[in-house]
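Have a look at the structure below, then the notes.
One protein chain is absent from this view; the other protein chains keep their places.
Let's turn to chain A:
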Amino acid sequence: MTASALSFRETVGADRARVSLEPVRTAPRRGLAVTARRLVKAFDGGEPVIRGLDLHIPAGQFVAVVGRSGCGKSTLLRLVLGLEAPSEGRIALDGAGRADGATRRIMFQEPRLLPWARVVDNVAVGLGREGSRAARRERAASVLAEVGLAAKAGDWPATLSGGQRQRVALARALVSRPALLALDEPLGALDALTRIEMQAMIERIWQDQGFTAILVTHDVGEAVAMADRILVVEEGAVSLDVAVDVPRPRRRGDPDLAALEGRILDRLLAAQA
């Protein structure tokens, strides 16, 4: 995958950012690479939300996208997932897996579990209609064990706590072994401690499975803690592209991370002024 002229270099605040094209990890890669060229998206002839965005995400990278509300980061995620078609430009997915629906999954801000389906059946939703019902349930149960909820398989979602529901949603997203996982502020509604646990869990599973992860978040601290690379999106384009060269496992309160977080926050706040 050359994807030459990786045009995001041009948009980088090159003076300050350390750009790294190589994924930091060495785990076997089975992710999708994402390449967007001159991407434009406008809704119903209005002002474009995404304006000429260029981007390349190598397979297996963990990318965090931060930006103010309305900067277009969620639209970018929907374009990558194929839920919206670009108005102009193109977006290409490339990697070991097939580029069909099951290889791209999203985790929403809300758990969005079916209240009338048992936990295990909610996870099995991620498998669609492949295989027999029993086989799907078995797969779902094994993924539930991975997120530490094996004991809750037969329960109704209404009996779970917020953090547990979000873990079920994570299992649902992962059960089809996606090559790309989009996370649309999935931890925004959780309390601080549950959130830290979930971050660690997502990071661990990502390291095991090697999918490409795109995390949209408002929380810059979360972004620097989890991602290989951080994209700051402003007015529909990438305005800053920073690699996070801090080895994993990362310690909370690491001075390098704190410094990076400060820089990105400065940038976001400066954009406002």
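Methods note: a residue touches a chain if its C-beta (ideal position, glycine included) is under 8 Å from a C-beta of that chain, and two chains touch if they have at least 3 such contacts; residues count from 1.
Just so it is clear, contacts and distances are computed from a predicted model.
Novice: According to its UniProt entry, is the unseen chain "AtzE family amidohydrolase", "Putative spermidine/putrescine transport system permease protein", "Phosphoribosylformylglycinamidine synthase subunit PurL" or "Sulfonate ABC transporter"?
Specialist: Cross-referencing UniProt, the chain left out corresponds to "Sulfonate ABC transporter".
Novice: Can you work out which residue in A:I50, A:L149 or A:V233 touches the chain that's missing from view?
Specialist: Going through A:I50, A:L149 or A:V233 one by one, A:L149 is the residue touching the chain not shown.
Novice: In the whole complex, not just what's shown, which of A:A42, A:A92 or A:A117 touches the removed chain?
Specialist: Result: among the candidates, A:A117 touches the missing chain.
Novice: Specify the residue from the set A:G52, A:G89 or A:G163 that touches the hidden chain.
Specialist: Checking each option in A:G52, A:G89 or A:G163, the one touching the absent chain turns out to be A:G163.
Novice: Extract the touching residues of chain A with respect to the undisplayed chain.
Specialist: Considering the whole complex, chain A reaches the absent chain at 81, 83, 101-102, 105-106, 108, 110, 112, 114-117, 125-126, 128-129, 148-152, 156-159, 161-164, 172, 191, 193-194, 197, 201.
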